[in-house]
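Every protein chain of the complex appears in place save one, which is left out.
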Amino acid sequence: MQKKLITKSDIVFTVVIAAAILLVWFFTLPHAEGKTVVIRQNGEIVATLPLAEDAIYEVDGTYRNVFEIRGGSVHIAETDCPNRQCEKTGSISRAGEAIVCAPNGVTATIAGGEADVDGITG
Amino acid sequence: MALQDNRTSRFVLSAVLCGIALSLSLLDGAVSSLLPLPGFKLGLANVVSLFALCCLGLPWALLICVVRSLLTAMLSGNMTMLFFSLAGGVVSILVMYLALKYLSVIKTSVLGGISHNLMQLAAAAVVTATPQVSYYFPVLVLTGTVCGFFVGALCTLVFRRIRLPFPGNAIKTD
Partner (left out) sequence: MKRIFPVLLAACCLFAFTSCAPALKTSEIFAMDTFIIQTVYTDDDNVIRQNNEITRRLEDEMSRTIATSDVCRLNAAPGQDVEVSDETAKVLAVSLDAAADTGGAFSPALGSVIAAWGFGTEDMHVPDEEALSSALAAADYRTVTLEGNTVNTGGAMIDLGGAVKGYALDKAAGNLKAGGVESAIISFGGSIYALGKKPDGTSYKIGIRDPEGGENDYMATIALDGKFVSTSGTYERGFTENGVYYDHVLDPSTGYPVNNGLVAATVLCDSGILSDIYSTALLVMGAEKGVAFADEHGVDVLFLTGDKQIITTDGFAEKYGLEIKNREYAMG
């Protein structure tokens, strides 16, 4: 009798391989594609921090900005800059989003992952 | 009709396979353009690679793949695609060459399909210098698996129905 075209082992093998690769990808994903927040002062990068870890980061310049990373998003916890615009921006977490403290020349931008837009006009 | 096993008949067969691979490649391009993934291909031409690997051996399979990639790139006028399809094609042939020694045609083909797509992804990451393309990873693994499975089944069917040319080269196909 002729053997079946597709054997059970073929199907099992296919499913297992595909599932295995996807699982490996899934579990390595946060490390490979983990978002980071890039903090710049006067254009120079002063810190690159992973969003996955809660942290406090302080930038001293003309003024003082305290960034807080909590639960995967970043916000200004404390600032003594005059207009406090950076504080009003609130929390950012999506790629491409930014907190800007113009008086202090400091920015925090989320990097990694797919940005929804390439720029914002306004 | 049995083919005589000499260089000429091998050249003729690989030329025919090249032609088939080329048309499959172009068809693939047309089908793949419906997918929301720019620049990626399903890898239908892998059916030819697998067939060539089984009955002509590794060097011929590679040759067919290279010629097919060049021709597709020239016909479609897209040189970036060449890099993609070469990377995918060559690596999947090497993977299938190793896999054929231990596994059935279908299993081999699945591995070939997946490696074909992942190599394209790696090539895309290099070419566009954006690691973000890994966003496509799961989709490409799935299409590679499904495609590889059917390509393998098709190949098994072909091997059942026709007498293999140059049986000396043939690898167990059951």
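Letters A and B mark the chains in the order given here, with residues in each chain numbered from 1 onward.
Heads up, the rule we're going with is that a contact is a pair of C-beta atoms (placed from the backbone, for glycine too) under 8 Å apart; a residue touches a chain by one contact, two chains touch by 3 or more.
Note that the structure is a prediction, hence the values are computed from the model and not measured.
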Given that one chain is not shown, which residue among B:73, B:121 or B:155 touches it?
B:73
Hidden partner chain, residues of chain A it touches:
40, 42-43, 82, 85, 88-90, 92, 94, 96-100, 102, 105, 107, 109, 116-122
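Keep in mind that, in the parts below, only the chains that are shown with their structure count from here on.
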What is the distance, in whole Å, between the centres of chain A and chain B, each centre taken as the mean of its C-alpha atoms?
37
Interface with chain B, chain A side, in the complex: residues 2-3, 5-7, 9-10, 13-14, 17-18, 21-22, 25, 32-33, 112-114
Residue set of chain B touching chain A in the complex reads 103-104, 106-107, 110-111, 114, 131-132, 134-135, 137-138, 141-142, 145, 148-149, 152-153, 156-157, 160, 174
